[in-house]
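Before anything else, here's the structure in question.
With one protein chain removed, the remaining protein chains of the complex are shown where they sit.
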Amino acid sequence: MSLQAMNRETARRIIALPPSKITREEQDLLLLLRRDRCTIPVILVSESRPARVSGSNATYSAIADYISENNLSVELGRCSGKGFQQNEPFVDVQLPGKSRVTFGPVSPEIVPLILDGMINKAIPMEYALWQYRNPMHEPWDGVPFFDEIPYFSGQVRKLTRNFGLSDPASVAEYIARDGYKAFVKAISNYTAADITELVEQSGLRGRGGAGYPTAQKWQVARNTLSDQKYLICNADESDPGAFTDKALLEREPHKVIEGVAIAAYAIGASMVFIYVNASDSYSTDCIEHALSEAAALGLTGENIFDSGFNLKVQLVRSAGAYICGEETALINNLQGKRAIPRQKPPYPSEKGLFGKPTVVNNVETLFNLPDILNYGPQWYRNTGTPDSPGTKILSLTGKLKYQGLVEVPFGITLNDLVTKIGGGIRNGKQFKALQIGGPAGRCIGHEGLQLKLDYKTFAEAGIFLGSGGVVVLDEENCMVDVARYFLRFISRESCGKCIPCREGSRRMLDILNAISHRPEQGASHEPLERFKGVMTLESLAEVIKDTSLCGLGKTAPDTVLSTLRLFREEYEEHIFERKCRAGVCTDLQTYYIDMEACTGCTACAKKCPVNAIIGTPRQPFFIIEQKCTGCGICMETCKFSAVKTR
Amino acid sequence: MNFFITVNNREIEAVKGETILQALKRAGISIPTLCNMEGFTPTGACRLCMVEVKGREGLVPSCSQPVEEWMEVKTHTPRVIKARRMIVELLLASHPDDCLYCERNCHCELQNLAFELNVRERKQSSRRPAMVKDLSSPAITRDPSKCILCGRCVRICEEVMGCSSLEFSGKGDASRIDTLGGRGLNATSCIACGQCVMVCPTGALYEKKKLAELQIALGNPGLHPVAVVDPVVSLSLADVYGNRNLRQSARQLNNLLKRCGFREVYDYAALQDLYVRKTAEELTRAEGSTIYSSNCPAWIKYAEQYLPELLPCISKLKSPSQLAGTLLKKLLPEKDGTKPFVVSFSPCTARKYESRRREFNPVGEPEIDLVITARALEQYVVLNGMDPATAEAEEFNKPFQTSSMYGELGGVSGGTMEAVAAETYFRLTGGKDLPSGRLKKVKPGKIRELVFDHAGETWRFASVSGMAEAAGFIEELSGKPGYYRYIEVMACPNGCINGGGLPILNDDNILKNRQKQLTELAEKNALACSNRNRTIDELLSELAKMDGGEQLLYTAYEPGKTV
Partner (left out) sequence: MANNENSRRMNDILKQFRPDHREDLIPCMQAVQDREGYISDDSMAAIGAHFGIPAIKVYGLATFYDYFTFAPVSGDVVRICNGTSCHMMGAGKLISEAEKIKQTGAGKGRSRFTLKICECQGACSAGPVMDVNGKSYIRVKPEEVRSITEKSLGREKGGEG
């Protein structure tokens, strides 16, 4: 990299001083770091999970090879993911004086085309997706602007404004974008009470799911006398359909650290645990690197920036348990125990980790703090709704044209989310339902699309927002299967302590299994039995919600109940007609032989493990439906594609 | 501070800091519970004790919710009852359907709950993966298919017995209570004390009864069956039969046993006297170092596993049960060509393990052939169609017929210690009895101490029960070797009156009652210390003539491997 990262002294000056006090050279450095100005062409390969899976590492190598082979004077680096998962791998190209253009998908084969074009100061239009607006740059003709793309214009990208632009592994780039100013200002010029007051005014609500007002939670810890207080930043996110928390750690880890530090100061915690998902090392590596950079600059440790504030940050890798989303379970995990929730009260803010006041905040909540302090509570309240100010980062996935990490203001309707941002259902299919809130959430149908994203509105409708996973479904999804998926997850991830959740979620799963699978040999599952099972679901769900010890149990029946309410006919088809209209429950498919195509070769009959296929050689064969177990071996064996399903 | 709360429209008294459940109990309002254990912090796992509290949206667990002034509680609304029934139905759904064949048929907490809550239909069923019974331990069988995961066994094994042989494993629907890696109990740190059996609400944990073997032995003409009966056994059965006169009850039991087929019935308390006599001898020879008791087999196993450095300090005397076996096998002449078959009736499950120890089973000739618990004996009496009320009192047989008052006190924690102290005092003072009133509780709970001075020396005796507490006590003592001359260790809290082989009765006062009864019984005994039991002298002289002689009374210990 030709760009020098800033040295320690410069970095600390820039952080601590107002912009008017920094030198001309320092300002120039910042312009370069922000890519407001560049002296030689800059190529940045977007680095994220979707990028990796699409082969961005090979693209990077191809570009590096091309540059060295052709002896080009070009800067090659990385930028974070953009939140748009289509057309990866992305490569951003910025020529001096011209705006930055994003190309995609750029496979190694396309690299020469892009780079050749770039040397000649022309860009291959067929791969150019958008260009970024910058008053210091001359725009390109014929390339849409980033903020003109509906996917992005429908969002309000405040928290994620640097995603896809900056290099997450560079603290210098973070500082160039006002990084750590809020934290140092807070500890130097404000008391912890002041900070809490500011957050209170901003109306920030916890983003981990329940939407509890953050300042109120802090206040409980602040009011409890103790020699030691703890802050736990929960970035584990074991919600199977969300990647928001991971993205925050991977795309702007320094903002996470800054938010964590501000919160620690506000509650008086000298020790912070950042709890990350360890199912792979990507997030851990990013935050670990950032922590070492922050420590090197004296942003953690003793007497930070001479303020008298001490902060120790410890990274803890989660060991894999969804229940750790529950505060008391997480605390048990940190204490080296099985992650079993306990009765509340006492609340962790009064008595938590090792018996000390402990605030557990979701990483996205903390991610909001630097902006609140930099721009003020009023600015913060200008977005969102009076009850839920600010924006929410969501993992928008499913059968949409456009999927990815989106940031939307509270108050947006779910319909706008699906159509404006998501671009509607892809492949010409129809919207069927939307699942929000992960395993603790529920399904929402057409009528629900009018709902506005807002904690109060959702609470009144009985919907749990959760960590922000939104999955959009079309007619090729079976709602019984959707309910089964979440119940399987819950019954596996339940901590196992209380009977209603442990046994109850398993019973609900059994009932759904019975209606989506054939009975085993010899067992009889009369339609009436199956129907009774479904009736039991509702009263069982009621008791589970009434008696479960923690939120996981209390919300476990929600997806089932919501799908049952919205798609009752589909359930009844499964029960009485043994039919899955979406074709997902393969066990319910009936196998039959197309009489026209069958040559009577007897191959399938020989292979059938239950002798369910009969016929005379060289005449069309027949499958006895009652005997058929639906294993599908006949279909695989048939060389004439005569075995079909319906 | 006391105040009032309203429960079911009635005012009841509540004490600040207690839970709703405690207040309800005191007021005589009963609510079903499952995971709740007296003396343990509540976990709120079973959710059966939920109640409605005005102002709270959901149901509230009464076991863990503290009382608040002006609280309004409803304990039996339709909503609450529906919830309780559903919870029991959920448990039954994955429970095997074999009540009729189960060990706990007729005294199973799950059965009782299903009955109380009027669960009359199997609305749900599910199949759990097949689980194998653990038959490895000679004392206890584990049947995980019946486990309802209440966690009582885990807690008692960890917190009271300090062994942690059982633990929760897995999560969600794969949750189990397991031994380490699913291994057999006999390969774990289990000391066979049977406390887990006592607290298990279902048939997931039960002892190896061995009644079939007993039946066969009693019907075998080639055998000469004899019984040795621990006083706690007859005491506990007296409870069951509602018999107030304990001395008579013991004698009646002798009659029942003879009617079952036992040729002779011997008093364990006499062996306890022998044990105490020999211990005092060991003590006076010990020259100041501490001696630990050896009559609790669970304690021995614990020491071999966790305190191997302490083994040289433990008395090498066999327990009274094994002493009985050793001596009877030597004493009983083989007439009519029959072999002696010694059955020890005990309140203890660890004795089953003890009787199978290698050193107590020289080739072909086990010292004790069978150990039968009080629980099993109760069942055997029923099996043989006998009505305890019709039994006549019959004396024990010689030579183990008479016991001193201390012989009878062995079953209470502190009993052996006091006996040894009295015996030692007798020897040191050349025949004086220990003045009463020297026993005192050192700490609240189960540690007791007895001190006397003689010839300028202070003799301190201590007794401790509950293995976890005992382990803590022993560790504290490591800085004061020889402080106590003799320490009696009983693994079961409060001693054998709380043994793992006793009838499981849901009575909070049972231990206090048994302690009181045993003490009253002993006080009526004229022989004030073991030394005054002359029958023992005769026995000892006989012993001197046997081959092996006095050595027969002693054993050795080996450090055990444990996890």
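In this document, chain identifiers A and B correspond to the written order of the chains, with residue numbering beginning at 1 in each.
Here is the rule we use: a contact is a pair of C-beta atoms (placed from the backbone, for glycine too) under 8 Å apart; a residue touches a chain by one contact, two chains touch by 3 or more.
Nothing here was measured: the structure is a model prediction, and the numbers come from that model.
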item	value
Touching residue (missing chain; options A:K399, A:R502 or A:R530)	A:K399
Contact residue for the chain not shown (choose from A:T10, A:S54 or A:T196)	A:S54
Contacting the left-out chain in the complete assembly, out of A:V171, A:A321 or A:V534	A:A321
Among B:A27, B:L180 or B:L428, the residue in touch with the chain that has been omitted	B:L180
Candidates A:S80, A:Q155 or A:S238 - the one touching the absent chain	A:S238
Residue numbers in chain A that touch the chain omitted from display	48-50, 52-55, 57-58, 85-86, 88, 238-243, 246-247, 278-279, 316-321, 333-339, 395, 397-399, 402-404, 435, 438, 469, 471, 473, 477, 481-482, 485, 584, 586
For chain B, residues in touch with the removed chain	164-171, 178-181, 188-189, 563
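Everything below uses one rule, namely that only the chains that are shown with their structure count from here on.
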item	value
Inter-chain centre distance, chain A versus chain B - centres from mean C-alpha coordinates, in Å	55
Residue ranges of chain B touching chain A (in the complex, touch as defined)	43-48, 50, 58-59, 61, 64-65, 79, 82-83, 86-87, 90-91, 93-94, 123-124, 126, 148-149, 168, 170-175
Residue numbers on chain A that touch chain B, as the complex places them	321, 323, 338, 342-343, 490-500, 502-507, 509-511, 532-533, 536, 539-540, 542-543, 545-549, 554
